[in-house]
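Would you mind keeping the following structure in view while I ask a few things?
Note that this is a trimmed complex: some chains were dropped, and none of the rest were shifted.
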Amino acid sequence: MVKVGVLGATGYAGIETVRLLTKHPEVEITRLVSHSFEGQKISDIYPNFDGVLDMECCALDIDDIAANCELVFTALPHGVSKDVIPELYAKGLKVIDLSGDFRYNDVDVYEEWYGEKHPAPELLEKSVYGLCEIHRDEIKKTTLVANPGCYTTTSIMALYPLLKAGVIKTDNIIIDAKSGVTGAGRTTKLDYSFSECTENTLAYKVATHRHTSEIEQELSIAAGEKVMVSFTPHLVPMKRGIYATCYANLKESINAEEIEKIYNDFYKGEYFVRLVPHGKIPESNWTAGSNFISIGFEIDTRLNRIVVCSTLDNLIKGAAGQAVQNMNIIMGYDEKTGLDMPGMYL
Amino acid sequence: MVKVGVLGATGYAGIETVRLLTKHPEVEITRLVSHSFEGQKISDIYPNFDGVLDMECCALDIDDIAANCELVFTALPHGVSKDVIPELYAKGLKVIDLSGDFRYNDVDVYEEWYGEKHPAPELLEKSVYGLCEIHRDEIKKTTLVANPGCYTTTSIMALYPLLKAGVIKTDNIIIDAKSGVTGAGRTTKLDYSFSECTENTLAYKVATHRHTSEIEQELSIAAGEKVMVSFTPHLVPMKRGIYATCYANLKESINAEEIEKIYNDFYKGEYFVRLVPHGKIPESNWTAGSNFISIGFEIDTRLNRIVVCSTLDNLIKGAAGQAVQNMNIIMGYDEKTGLDMPGMYL
């Protein structure tokens, strides 16, 4: 059993973490921190918890957290996160951070894409990029996990094996990603109102989205050379789910069986990775409500190009679920614990 | 541990039962019966099960079922169900039937509303109406549970305590219910296509819906006198969830605290019943993805009328979840087993 706190518990990533933790057999939730809802019961804010978890939210108090938690999930706003994480880390807590701050190996990349000084560059050497299937060994040894987000997890996991195997060229990789609206978090912006979002599809931050840099960092590791990609996020009118369609040119002609073998070898034994057999293409509702990712592909022989489609639940494998998976890894629990439900489909 | 078969496993109620059973610690699924998909893996039909449950569907074979299952959930089409249930029952299996066939105490009521002869009227005396919170004691003793549907569970649970307490008049009860589209099942009718359903709300079967008769049967028991109600089902453009707005005239002036007490007393200790405190009204996404029902009310003092709003997930508490709850009851398991997840909300 581990005593766990969730900081920023009432945002969408935070509350999804709480939801998963309530059914985790090894977890005792000891603190729910919410600046906005201090003193209120979590089940008053999210009535789906009524009778399941009626704990009160408290204000952020580092000493209190340190005294009562062994591990914390931090799903804090950008501005708050940067001060809090170093303190929690210094106190010796295990930290799984859902923000973007500690995901970079190179402080310059962070500063270029975020347009500001990094708050604690010395921690970048300590933190591990928490993409479980790829960095499991390092995650096991760290106490600061930089949990990746939905766009990055979907994109990196789709392309990593192909780059690692050296079968695709690195100069024309295009990732066209479609996200459900919860990806924007618990926000009151007009852009995310029902009347503006429903029956609407749009691209945004074309060629400028910050997560491009995370994707490039990881894909460069896979390729063993610097990789740059086009990444285009889109908003589509659904609540959950993310879908990435990835395009890359094949170095040489290769058939579907060989591609399947590359994926099967790379993700061998990975419970949460579903490799869709050639001939099928995954749909976002195959993974919604679960910690699974589905990956399928087609080869365009006319163009000697591969199209890889990957999809996951943005709030689970793309946020809270992967965070819990990281907790399982660093605590030495079976990695599936609390996460082995199938998707909802309906 | 109990060996369980699901007959009609690939319909929406069937597959939701399967989904809940895969995580039930006391259940071993031994047979999935599907006429349409015999020989195919359940995870090929519903890819959200890939890696979680890859069992093959088989044809209906009563002897095989009897040899391999102690308890079956039957979610069969109307025409098939009526022949199969008596055979299963005769073989001594525990049966939880999701059809409407065995929900009636009075065969005449069935025949009036269904417009046909009942297939096995002798079983009506054996079967128990599986509304767990109301008929638990009888359910414990039966081996044939007639599991109620979504409209009826939502409606009956909202009004039963008030009729039992004798505080509302029986002659002007109106139930206006709104259902998500999965309530129509796995169907290819044009009426349920995305392009026809989205951005659309409609009433249907006004004054003639069969479930009216079930609601009346149960509410009459509560009132101790014959109760007739207006019941109007509507389709609203969402996947899951049902919402009933119920209107009744109060016999005498009564305040909110007294109404709260009636509900609290009636549903005392009921884990799956959430009584929303006066001043709040429930929303369907408070229960979606869970086996909970939320009930709230307002008193219209101008009219001496009460308005009760109740909501649940049509596929869980309104179908598969309640079926599993019934299994827990008849098997003597803790009633919450496999069902104690909070709702999804998002």
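For clarity, chains are labelled A and B in written order, and residue numbers in each chain start from 1.
The criterion applied here is as follows: a contact is a pair of C-beta atoms (placed from the backbone, for glycine too) under 8 Å apart; a residue touches a chain by one contact, two chains touch by 3 or more.
None of the values given here were measured: they were computed from a predicted structure.
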item	value
With 2 copies placed, total copies in this complex	4
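Please note the rule applied: only the chains that are shown with their structure count from here on.
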item	value
Subunit A contact footprint on subunit B (complex, rising order)	12, 15-16, 19, 22-23, 46-53, 182, 199, 239-240, 271, 274, 276, 282-283, 285-290, 292, 294, 315, 340-346
